[in-house]
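The complex is shown incomplete by one protein chain, all other protein chains being positioned as in the whole.
Right, chain A next:
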Amino acid sequence: MKRSIEDLSPTTTRENASLLSLHDDALMTVLLRTRASDHANLRRSCKRIRDMIDSFQFRKERGVQGFAEVDVDLLSGFEQYQLSKKSLGEHPPSEEDDSFYAQYDTLGYIYEYGDYSFETDCFRVFVDGRPLHKLRRREEFNLHVRLLPLCAPFWELCDCYNQTLCDLGTLLFTNKGKPKVASIKNALTCDDFCASHNLLYIQDFVLPFEYRFIESTVGPLLIKGVLKLFLDFYSITMYVPYRETQFTVEEADAERNTRFRFDEEKTDEDIQAEEERQIRNDRCKHQDMRQFFRAGFQQVNDQLVVEKSDYSYVFAIPEVTGEPILSLEETLKIPIARKTPTRPEPRGLAREFWLLVGKQICEWNVMTEELKDLRIPPLEKPLFAQMIDDFNGNVQQLKDQEDGLSNSIQERAQMDKDVSTLEESREIVRTSRRDLEEKINTLCTTLQSGFAEALNRKEAEMKTWQDKARKDLKTVLEKAENTLQLFYESDAIHVAAAGKNLDLLLMLLEFVPDSDRPMAVNALDRLGLTPLMVLATIAPSAGLTKCRQTMEAVINMGADTSIVHSINGLSALGHFRDSHEQEERHRILFGLPEPSVELKEEVVRIEALLRPADGPTAADEAILETRKDADSNDDESDY
């Protein structure tokens, strides 16, 4: 098959023209522009052409240069039914099946709330006649699409598919699927949804490697194909690249080989590698989104949503199916909205300190729990109280028996009958009752003294532990050139607050020189929170009074209540309100009793304590408004 350059040269005079006289690159150029329907015969005509058509390069170039022909089809409801029966190992059903008529329509299986779920199997996807739906390995091709009604049970539906969509739904839509985000509202032009009030959710979208290039038109064409399939059934489409993305071959391999590590066993190199991987993943994710941009999707660009959520997502309305796909240059100009990045994990000494504090929180909290348990008088513990109750019951029984015998003795004595046998029996009962009473007494004393002893021991242990903890902290802190810097980098104070260990928090602050304290108590952690904000967040679940006292202590050290979180615009007060609201919602949901008057007063006190110098921020106030919203929504849904 090898030919010399002369043979290949077009100048060679020959009788008959041959396609094969062309150089490889020229032949490739010609073949790239042929129709997919001719590929089968071309492949059969000769080996050189077949090898070329079968090559990765050929498929890639067809996609990149826009020659690829993409066909997407949805299996009919009956075909889907057959498929599901087959996967259960049942016989292929007939069309007369009752369950088919009851559960399926032309689109497929109808779920409880009238939603649909389409897996890779439900589609027939051909790229240049190559059936992608027959590729079995998951990383090669994956397409999951949901059709969800945008009405009352929207959140329940989202939640059963995934948390991401549920969170997103909460951010984007309020009651009954009515959009609250301006860009989506505009997209739907407020016609109160001309289409069928459904959300088409593209959950997974992974292409074979040869089509993953950002230049490839296969992705956009396939997406358009999917949109066309459901044209009459949705009013908005959404895609969130979050689980699987269009990794390159190398990236997919690397991803497979990464091993999960606990925080404790991570080295600085691991963290660096993780960060680098994160950056690469982001790049893949963006490439993913560009494919959707090319297919005509837009991005939700409301700052409020973008800054609040980790996800980047895109949406489209039915009209985009008619538009041509955008060129690569055009899509590269579309900016991708991004959440402000957070600070990376601490490293080196700061990491050591961070881990130490984390460990101490756990140990300390466990001991505190144990102490709390020991402080409860043993007889008030349900287990022991039950036991003593049982014993006392037995005593009572014996007493009753004794009384019964005494009565009988009296009766018989009046009749002058012999009572000696009865008296003997009564004596036996009386003795055993006294024994039992004796035993109960001993048991109670033993329990009490035992617990008191255990408590003493535990308290001593706690004291030793605290001394050691203080020493451990000191050892690490002494290694640092700049104590304050170490606190900045390790977020130790925030970690202690988040771990609800307020004693440790105060202990940590003892290590900070007086002059540095205001700086330490106003430091921002990786997520941009001040210690006060963290305290405010945990307060409703960690004991309001104790938290209030700690907050007061921290504020006395110079904590500033006016600092506002850079992303969500909440002050510490806003964080408290947010957390308190959630707690309340949780309480109502589970039908728990109303908080006591003292606790309500405590809430008012904390609100006053945390009030920023210039009053609550707009975001702080907005939290209370959302409650009103939620209330009115609840009213509506009652109908």
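In this text, a residue touches a chain if its C-beta (ideal position, glycine included) is under 8 Å from a C-beta of that chain, and two chains touch if they have at least 3 such contacts; residues count from 1.
Here is the rule we go by: contacts and distances are computed from a predicted model.
Novice: I notice the complex is incomplete. Of the names "S-phase kinase-associated protein 1", "Lymphocyte antigen 86", "Similar to Nuclear cap-binding protein subunit 1 acc. no. O14253" or "Ubiquitin-conjugating enzyme E2 G2", which is the UniProt protein name for the chain that's not shown?
Specialist: UniProt lists the chain that is not shown as "S-phase kinase-associated protein 1".
Novice: Of the listed residues A:34, A:394, A:432 or A:522, which contacts the missing chain in the full complex?
Specialist: A:34
Novice: Which residue from A:23, A:343, A:434 or A:586 sits in contact with the chain not drawn here?
Specialist: Here the residue in touch with the unshown chain is A:23.
Novice: Touching residues of chain A against the unshown chain: what are they?
Specialist: Against the left-out chain, chain A lists 1, 9-11, 14, 16-23, 25-26, 29-30, 32-35, 37-38, 40-48, 65-69.
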